[in-house]
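Here the complex is missing a single protein chain, while all its other protein chains stay put.
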């Protein structure tokens, strides 16, 4: 039950980020609903396909369609601060990331995956939604933006959930605490522009640009 | 049998749209066959993965490979009106959309999904192929183009098929009628430039562009 609520909340946050991006790109309301659904439900569908436990939840429980619908309505009616699309988008994206690395890892554990694979699937679920959003809207995904950290908080969160579950001490409170930690790290990294080393020599990289 | 024929026809129409886009972007004939196959077969593979009924049809029945092959040959030999790539592409895309929302919903019903989820899977199948085509060719997907309606006719068609099937009155004639309705709505919306409201404030959206 807790898992379902956290999952639906994560879908809602990611769906808002998709609908906000749709608004920023001047898509229409149906495009907004489509992109919100894609972002909110995409990561979970990939997760459910990988754990191979029947039809993905988004396609077997119609309740999963409500968060994207609500997100599209809220964005359309300007109930959210749409003056600052980009900043609001990143906050909702961070909340989705935080919840999905927890619910994704938990779902994988319940499906019997080993702790390492469960954490990996948690990260895949968390990063996957935002990746789909940015790829479909033809932008370079947030996960590859060198400003701020994105995958590291998700890896940490998924690792902690996997560890706590393996130790048998995981519960709703710990789950919410881990999500809050992931969210806080992500937001702080954006606020203060944390950076980690680049993948290659910067100069060579710039010169070799095609 | 009717389902198989409609499915193959839908694959052919989507594959033509993919091969036409390949021609417009100056891809070679193998790139054309690849993009056509990807567009024609991609939506159905996603559908078959989600309903979780064994190996997707495109990978178990080699007959599914013929429509993309035929499409690539027709585009290469200019048997289709390639002077007006873009217009021809949109017509074939509309035909694929119309057939796939019918066959996708039907397949989902036969796999035992509830009516709401079956309609959702029909829309996913119908929209999925064109989305893959545009994402892979690095363009903003048609479904997000505010000129004309795209997802709405597919939603309507999938909803009607789901309703008729739930009522037990669905048959080949009704299926073709629904596909014709979806196709007509999509083409009319392009012809007359139908628009629905944007997802957010237009001005704010334009100013907030990065």
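By written order: A and B. Residues from 1 in each chain.
Here is the rule we use: a residue touches a chain if its C-beta (ideal position, glycine included) is under 8 Å from a C-beta of that chain, and two chains touch if they have at least 3 such contacts.
Note that the structure is a prediction, hence the values are computed from the model and not measured.
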Hey, which chain A residues sit against the chain that's not shown?
49-52, 108, 111, 113-114, 116-117, 120-121, 127, 131, 135, 138-141, 143-146, 149-152, 195-202, 204-206, 208-210
Which residues does chain B use to touch the chain missing from this display?
19-20, 22-35, 45, 49, 52, 54-56, 58-60, 62, 65, 72, 75-76, 78, 82-86, 135-138
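By definition in this document, only the chains that are shown with their structure count from here on.
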Rounded to a whole Å, what is the gap between the Cα centroids of chain A and chain B?
27
